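Every protein chain but one is kept in place in this view of the complex.
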Amino acid sequence: MDFDYSPDCLAILDTLRKFIDRHVLPADTGWHRVAERGLYPTAVIEPLKLLAREAGLWNLFLPGLRAHEPGTGLTNLDYAPLAEMMGRIHWSSEVFNCSAPDTGNMELLHLFATHEQRERWLEPLLDGSIRSCFAMTEPDVASSDATNMRTSVRRDGDEVVINGRKWFATGAIHPHCRFAIVMGVSDESSCTAPHNRHSMVIVPMDTPGLSVLRNVTILGHHSPEEHCELLLRNVRVPASHLLGQEGQGFALAQARLGPGRVHHCMRTIGQCELALEMLCERALERRTFGKYLSDYSNVKDWIGHSRVEIDQARLLALRAAWRMDRHGNQAARVDVSAIKLVAAQLQQRVLDRAIQVFGAMGLTPDTPLAFLFTWGRAMRFFDGPDEVHLRVLAQDELGKAKRQRGSTAPYYRLAPEVAR
Amino acid sequence: MDFDYSPDCLAILDTLRKFIDRHVLPADTGWHRVAERGLYPTAVIEPLKLLAREAGLWNLFLPGLRAHEPGTGLTNLDYAPLAEMMGRIHWSSEVFNCSAPDTGNMELLHLFATHEQRERWLEPLLDGSIRSCFAMTEPDVASSDATNMRTSVRRDGDEVVINGRKWFATGAIHPHCRFAIVMGVSDESSCTAPHNRHSMVIVPMDTPGLSVLRNVTILGHHSPEEHCELLLRNVRVPASHLLGQEGQGFALAQARLGPGRVHHCMRTIGQCELALEMLCERALERRTFGKYLSDYSNVKDWIGHSRVEIDQARLLALRAAWRMDRHGNQAARVDVSAIKLVAAQLQQRVLDRAIQVFGAMGLTPDTPLAFLFTWGRAMRFFDGPDEVHLRVLAQDELGKAKRQRGSTAPYYRLAPEVAR
Amino acid sequence: MDFDYSPDCLAILDTLRKFIDRHVLPADTGWHRVAERGLYPTAVIEPLKLLAREAGLWNLFLPGLRAHEPGTGLTNLDYAPLAEMMGRIHWSSEVFNCSAPDTGNMELLHLFATHEQRERWLEPLLDGSIRSCFAMTEPDVASSDATNMRTSVRRDGDEVVINGRKWFATGAIHPHCRFAIVMGVSDESSCTAPHNRHSMVIVPMDTPGLSVLRNVTILGHHSPEEHCELLLRNVRVPASHLLGQEGQGFALAQARLGPGRVHHCMRTIGQCELALEMLCERALERRTFGKYLSDYSNVKDWIGHSRVEIDQARLLALRAAWRMDRHGNQAARVDVSAIKLVAAQLQQRVLDRAIQVFGAMGLTPDTPLAFLFTWGRAMRFFDGPDEVHLRVLAQDELGKAKRQRGSTAPYYRLAPEVAR
Partner (left out) sequence: MDFDYSPDCLAILDTLRKFIDRHVLPADTGWHRVAERGLYPTAVIEPLKLLAREAGLWNLFLPGLRAHEPGTGLTNLDYAPLAEMMGRIHWSSEVFNCSAPDTGNMELLHLFATHEQRERWLEPLLDGSIRSCFAMTEPDVASSDATNMRTSVRRDGDEVVINGRKWFATGAIHPHCRFAIVMGVSDESSCTAPHNRHSMVIVPMDTPGLSVLRNVTILGHHSPEEHCELLLRNVRVPASHLLGQEGQGFALAQARLGPGRVHHCMRTIGQCELALEMLCERALERRTFGKYLSDYSNVKDWIGHSRVEIDQARLLALRAAWRMDRHGNQAARVDVSAIKLVAAQLQQRVLDRAIQVFGAMGLTPDTPLAFLFTWGRAMRFFDGPDEVHLRVLAQDELGKAKRQRGSTAPYYRLAPEVAR
């Protein structure tokens, strides 16, 4: 057991920190000025991408790169602290070609794409010359239960016909977005097992029948990430656009989610660290009733709890990353649910405390806290709501209890006179 | 002791409910369509105001009306359930001329204005022909501690000169807003008691030197209420615009806050009731993993807790209103802090649960929940942050303990053999 | 609506307070010295009972007394503040013949006993010359679901034969305990509705076959109330000992619980008030790191939250009592669940805070806090666990939602372009 980051990780972390301090942080206000006008800050991002790639800070998220793929090939464990660092500036992961949903899509394509698909879609993604979106969640139904999915992906000769409605397709109106990976029901037969009924298909954004209905606001505001509602009406693509096998969609979705969820969580932990730093600094300079806020014990309690909660969550996330590296994504399935649950709830607590210390200013756009607070509330749904992860955790624990039923019996101490 | 609403209250409540169902609710989507374009929905509101006034639903909030003032003259206790009803549609209180910050300003003017001030400012407010704003909170400082205030209100012959910066001046860019009541420091002498150093002054919105810097977003979005940042540079108004006596500003602020805070709380409770109704209805129709959400015991727990928490908060608010009516606003000071604390925290819990049951849809503008959730977070600062109210409550309780020091001694049971 | 206690209530409350201060509180240490030796403090209690009866403080709990029954005949609403006062000294309600489980048993007998049963069992209970116990909860099963009950109450000619095991039969080893009211299954036929299968029967404690197996410790200690485990083996009593009709047991249990639960809750609120008073007084005199605990804002937060939580719970309990008086116990069923849930959870929070302010002393028997803390944990099961009450509350709320299904539809604001 060892709690030190590896020398490799530490070296890249240092490079990354310096890069962000030198190049990204100074561009932050400019990025927001553009974004507030409803535009995408391409002119801010693109030069930074070039610099990042030159600095070797590119595709850091993708483990097991192949020879011809650009990137660093870090383990999940070594990447995790980098994701935390990127989490401090919400838009920064795009600079390093490490932003969702592309990272998940790249992983999917990396694992399952045909040679042709790789050339057409994966390589430009790895190069950062295009972006993509992922269309899984549907309005009206509880999408955490995949059997609720209504979008149909129907084979019709050499083509696939897609009909349905999706939302929370993040990035669908990004100016570089070129394709969506759409998941739908390809086989409704009740003979087929529920988890073998779905398929994933690559749909170019300019395919007739695919339209972006709206960019849905999240808690009243537009996220820079743009969570879009898509309408798919008789959208036809060649059958060669199917990703993996027909009926394999559910398995692909699972494979996609493991590392991506941990990335999300580590970025979230980065948000929490930033919020705690801001809380402390603000508490040191803000006075009420003759004392600095940092002198109030209730504020100290918030700081103390935040510190231990963040540290615990980070350890849990790192262990999940370590387990994925060591034993595979499937073996870490429950660990991933654990950290997803913990990180989202943690973020809400820490951000709430930070806002409280900032006072009304914490509600304004003058600090990142307001955006992060609403992002965190949304994160309690992204990658599955709390309740789904609690369910996974409980089923796993109850499964263990069933397998060793009776093991707690020796701990009962029923008095002999009342033994039943 | 009696827990039934009075017949008067019940009668108006019934009228109000029907009015809202018939006239206001059908206009709700239209109101939002306009508001989303950044405009003020005057064309929606004004006809409704006429109808409301005709229906006798006007200035319901103002107790102790004088002969020439239009309105109903209800007690605080009888008004409280009406405020709850209005709280269900956020913008509806304007229809009945019962919306903040005008209500508080009308109370202030009703109590403290000169005859001239009443004619010029109070009467059009009571008529609903103009609106107003209230400028107290300042950026950078903790405004819950009034001694932090920096804006100066300096007497200069027959004039008063105001310099400073205010924010969260709600409604300052409403098209009908005609004046601000500005609070500032009129006497910095250390000989003057800290709570006798402030004054309030009426400043017409078109006074030179007064500018609206920006409409500050709250948690990333523009509220229909428009919380503005104001700059006051050498703003000069006649000394006759002073409200009450010089140095009385703090006392006026206190007088203003009592009933207004309880109104806010009752409207908040109306939001919570709506959210709980929506939660239940959604839980009855949404399915995951083979069951309706309403069949899950964790969802039932959220419902059960929401029910008892809302009911308790309402009783606490009603008792505060009753105490104001019976013993005066000052006697109810701690009661008002109590309900302000409770209602804001309650709202966050109930809204959070409702959003969780709605799933991602709860984040979108397709329901009122998203707006209400962020409004509720802001409410934890409006009218004083939680911590200020907790402090008031604790000081009061500790004061009682000091006065009866020793009263708990008989409850100790120190064994004689260890008596010290 | 009126929040003042009635003059009648206030008068008796004053008498009661003075009686307790003068007679009960000075006897408290003596009571505990005896109880700690495992004995019942009869010599302390009996003289106080005489005094109380002389002072007219007798059977205060029983509304609707008949001519020949001794007592005060208060409403539930007028009794509630008296119960709160008694709750401050755990054993004091026995002094006023107001202690569980006798109060519930007296209510049952008052409502359902035959003339003969009244003479033999109710009258001496009303006189305070005997005590009784109530045997409903069973080991091993979840007794909050009455269909789990296993004890059989079988008719055999003119007799009833009882077999089974009960626990948490409070007071079964009290030296004056003369009978148990035992609930069991009298009809296992699947044709009978599940709630018509139980009967209640009066079993004298000296009936052959009835034995007290043990006095079960609660969280490691013996309560003064003595929660006993009973074994019933072929216990035979005359059929005339059946209480009410055969098969009516479940309905009787419901009738018994309403007022008793509210009494429990008001006594609990009395505990909370005492704990808060002790907390405040201790905080005013205990110092760490150069300050009194009362100067720490986290301690102030605990005080403020305790104050508002207690006040809200009291209002909820009083409203439940008022509703029972006004509309009957059945109409107040959900209200009773509400206050039972709230009071038990409140008690744990307030006691926990008080102990934390006392430091290690809060764990010792030198104050009432240690006993109250464990009593409060047990109270989360007495009269039904939290989860059963949450279920009742949720079912009621969901029932309302079902009946007005569609009522929240007008609050949705789906944009026309995405209307589905």
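So that you can tell them apart, the chains are marked A, B and C in the order they are listed, and the count of residues begins at 1 in each.
Definition applied: a residue touches a chain if its C-beta (ideal position, glycine included) is under 8 Å from a C-beta of that chain, and two chains touch if they have at least 3 such contacts.
These figures come from a predicted structure and were not determined experimentally.
S.K.: Looking at C:P70, C:P124, C:P385 or C:P410, which residue reaches the missing chain?
M.R.: Reading the full complex, the residue touching the unseen chain is C:P385.
S.K.: Using the definition of touch stated at the top, determine which of B:R214, B:R236 or B:R287 touches the missing chain.
M.R.: Answer from the full complex: B:R214 touches the omitted chain.
S.K.: Which listed residue (A:P47, A:P194, A:P238 or A:G304) would be found touching the missing chain in the intact complex?
M.R.: The one listed residue touching the chain not shown is A:G304.
S.K.: Considering the whole complex rather than only what is displayed, give the residues of chain C touching the chain that is not shown.
M.R.: On the chain C side, contact with the omitted chain comes from 137, 139-145, 148, 167-168, 216-221, 286-289, 293, 296, 298, 352, 355-356, 359-361, 363-365, 370-371, 373-374, 377-378, 380-381, 385-388, 391.
S.K.: Of the residues in chain A, which ones touch the absent chain?
M.R.: Contact residues on chain A toward the absent chain are 1-6, 25-26, 28-29, 32, 77, 88, 274, 276-278, 280-281, 283-284, 294, 297, 299-301, 303-305, 307-308, 311-313, 315-316, 318-319, 322-323, 338, 341-342, 365-368, 387, 389-398, 400-402, 405-408, 410-415.
S.K.: Can you name the residues of chain B that touch the chain not displayed here?
M.R.: So the residues of chain B touching the unseen chain are 139-140, 165, 213-214, 229, 296-301, 415, 417-418, 420.
Heads up, the rule we're going with is that only the chains that are shown with their structure count from here on.
S.K.: What is the distance, in whole Å, between the centres of chain A and chain C, each centre taken as the mean of its C-alpha atoms?
M.R.: 50
S.K.: With chain centres taken as the means of their Cα atoms, state the distance from chain A to chain B in Å.
M.R.: Once rounded, the distance between the two centres reads 38 Å.
S.K.: Which residues belonging to chain B are in contact with no fewer than two other chains?
M.R.: As it turns out, chain B has residues touching two or more other chains at 365, 387, 391.
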